[in-house]
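The structure appears right after this line, and notes come after that.
With one protein chain removed, the remaining protein chains of the complex are shown where they sit.
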Amino acid sequence: MTAAAPQPGLAGYNFAYLDEQTKRMIRRAILKAVAIPGYQVPFASREMPLSYGWGTGGVQLTAALIGPDDVLKVIDQGADDTTNAVSIRKFFATTTGVATTTRTAAATLIQTRHRIPETPLADGQIMVFQVPIPEPLRWLERREVESRRMHALEDYGVMYVKLYEDIVRHGKIATAYDYPVMVNQRYVMAPSPIPKFDNPKLDRSPALMLFGAGREKRIYALPPYTAVKSLDFEDHPFEVQSWSQACALCGATDSYLDEIITDDRGGRMFVCSDTDHCRQRTTAEGNSR
Amino acid sequence: MPAMIEVAGLTKSFTLHGQGGVRIPVFAGLGLSVAAGECLALDGPSGSGKSTLLRSLYANYRPDAGAIRVRHGDGVVDMMTAPPHQILAVRRATIGYVSQFLRVIPRVPALAVVAEPLRVLGVELAVAERRAARLLARLRIPERLWTLAPATFSGGEQQRINLARGFIAGSPILLLDEPTASLDHANRLTVIELICAAKQAGTAVVGIFHDREVRDAVADRVFDMSRARDAA
Partner (left out) sequence: MSAPEALLPDALLPDALLPDALLKVAALTHLYGRRVGCRDVGFALWPGEVMGVVGESGSGKTTLLHCLSGMLAPSAGTVHYRTRTEGWQDIHRLPEARRRLLMRTDWGIVHQNPRDGLRLGVSAGANIGERLLAGGVRHYGRVRAEAEAWLGEVEIDRARLDDLPSRFSGGMLQRLQIARNLVTRPRLIFMDEPTGGLDVSVQARLLDLLRGLVRDLGLAAVIVTHDLAVVRLLAHRLMVMKEGAVVESGLTDQVLDDPRHPYTQLLVASVLQG
């Protein structure tokens, strides 16, 4: 935060675009969020040079956290090379001059939209999630005042009503992404629209997980090694998605697969959603051959 | 014989606020006592306050002054001063009241109406309904009516439902307001039997009997309303 020394980045802009006062405000919110795992901390979300819904919450978190020594990775639904990921990575490369990477293991800071990398995270890494709707009770209780009171009083019956209703309608809990979790046996939290496949990766992760919702002006966090449990019933336990086939590119059988339509005649293939994971595996195979 | 009901200094008047606050005195300084197994008939011309007294004993009407001491279990309760929940308990366990008119929920069948006083005492449904059925049969209510709501019954049938309801719990005190007014001869005899059996079992009965035959058959004493009436 020493503004005197000349810093890398774009001339005429502060390091990482946001002014230092704003970063300080966001860091205070982050500290509070870390102190109360799963609790949504309000913060004075700023206008960013991208539209709401494109990751303004995550971008502000990253801007408040990033330092010259960080190595940044940005993914969008697992991919490093989609528009949203490329734009945000370029934004920070331009405004900070920090190193970027596509390799999960090499990154210190990973901003993500809707995925957690397949490569296990390590101590010292920070995940920043982009969150559209931070309130897990939103679809069940429209009144914000009431949903906040429900969190305060741990009044989560309605959350289970939703799961009950899922089983009535579909024979199973149909929620496939943004699957609600119980954090540290206290707060019900929306893990952002990651597939429920990724939910187990939240539990006792060595990495710090931060969630930012720009439009909704909320920040929440999972400090390292926090217990995170996906909500379920004893007789309908939580399950992750599984596929009958392996990744068409790398042959992985334990990663989250996207369905790719290959032609107009119904041709399709399944490939890893995590592009870095897939590339690491194919490269490693190539090397070993 | 221990007194089951002891009334002293009972005074009752009605004030009609809708008609300029006119006060209508009914009786004053009334006193009486009824022992277990005894039947007291209230006597006096129409308008002399017999029904008002009977309703006061049930704490349906609230007299202005006096005491109505009722033996309830091992103790004595003054119906004039007892809190509402205690009056309810006395009514449940101690006092049965047969009014001239039946007041019930429209949809409830006759059998359930009669069984109700036992049900609120916690008696099992089957036991209560069995006893209700016996009473209804004894009072000659045709079995096809038992499952129907009494709202559509004739006056005589309704009165017999009311009687069955009053007698079913075997209350230690029975208050009867013209129990045979619209009954035929055979049913009047049955009611006389029921009252006598209750007396035999120790029930104290206070009643208004316009029917001479019934009164002579059941009453041990007659209480003349005129003195308390004149005092008002």
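Note that the chains take the letters A and B in the order they are written out, and that residue 1 is the start of every chain.
The rule we apply is simple: a residue touches a chain if its C-beta (ideal position, glycine included) is under 8 Å from a C-beta of that chain, and two chains touch if they have at least 3 such contacts.
Here the structure is a predicted model, which means the values were calculated and not measured.
Taking every chain of the complex into account, the omitted one touches A, B. Considering the full assembly, A:156 is the residue among A:156, A:179, A:197 or A:211 that touches the omitted chain.
Checked against the full complex, the one of A:47, A:69, A:235 or A:263 touching the unshown chain is A:235.
One of B:39, B:68 or B:118 touches the chain omitted from the figure, and that residue is B:118. Annotation: of A:52, A:164 or A:177, A:164 touches the absent chain (contact as defined above). Residues touching the missing chain, restricted to subunit A, are 149, 152-158, 160-162, 164-165, 167-168, 232-236 (touch as defined at the top).
As for the chain not pictured, it touches subunit B at residues 2, 4, 14-18, 36, 55, 59-62, 71-74, 83-90, 92-94, 103, 105-108, 118-123, 131, 169-172, 197-198, 200-203.
Heads up, the rule we're going with is that only the chains that are shown with their structure count from here on.
Per-chain CA centroids place subunit A at a distance of 77 Å from subunit B.
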